[in-house]
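Note that one protein chain of the assembly has been removed; the remaining protein chains are unaltered in position.
What follows is chain A.
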Amino acid sequence: MTNSAGLSELDNRELIAFRIGRQEFCINVMMVREIRGWAGATMLPRSPRYVKGVINLRGAVLPIVDLAVRLGLPGNEPTARNVIIVVQIGHQQIGLLVDAVSDILTANDAEIQTSPDLSSDLVKNFVKGLLPVEGRMISLIGLDNVLPAGELEAA
């Protein structure tokens, strides 16, 4: 697993910020392989609700995760205006369905604040820190838990 997690790895890293609904999130730009428009996905049977299906990425089968649903936010049917951020997690590539990419930021450790200790699943599983930018709040998220890892078997 590469630089997706801990804060310590993030001194002066570039981050890519994106919007889901009214919220803004960011991830390490080094994980991003490409950004593309939404195209119809093929639904996978017996998959969690946040897995939108699979699309063809130059011959590879790419699973699409509706990040809104994954983070527990209200999700909408995707339209042509939605964006897929293709990220590399370990040896796998997945597509994250978001509303729009908003910004590229540079931040160092000192600027990133720890998130308040809340019991919300979103915070526990994904939010690694909070980044205040020009009066906005951007949540830095880690992607380790985005794909269902063996959770199907456990259910």
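Keep this in mind: contacts are C-beta pairs under 8 Å (C-beta built on N, C-alpha and C of every residue); 3 or more make two chains touch, one makes a residue touch a chain; residues count from 1.
Keep in mind that, in the parts below, contacts and distances are computed from a predicted model.
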Chain left out of the displayed complex - its UniProt protein name, from "Amino acid ABC transporter membrane protein 2, PAAT family", "Butyryl-CoA:acetoacetate CoA-transferase beta subunit", "PASTA domain-containing protein" or "Chemotaxis protein CheA": "Chemotaxis protein CheA"
Contact residue for the chain not shown (choose from A:Leu62, A:Ile85, A:Val98 or A:Ile141): A:Leu62
Residue ranges of chain A at the interface with the undisplayed chain: 39-48, 51, 53-56, 58-63, 92-94, 147-148, 151-152, 155
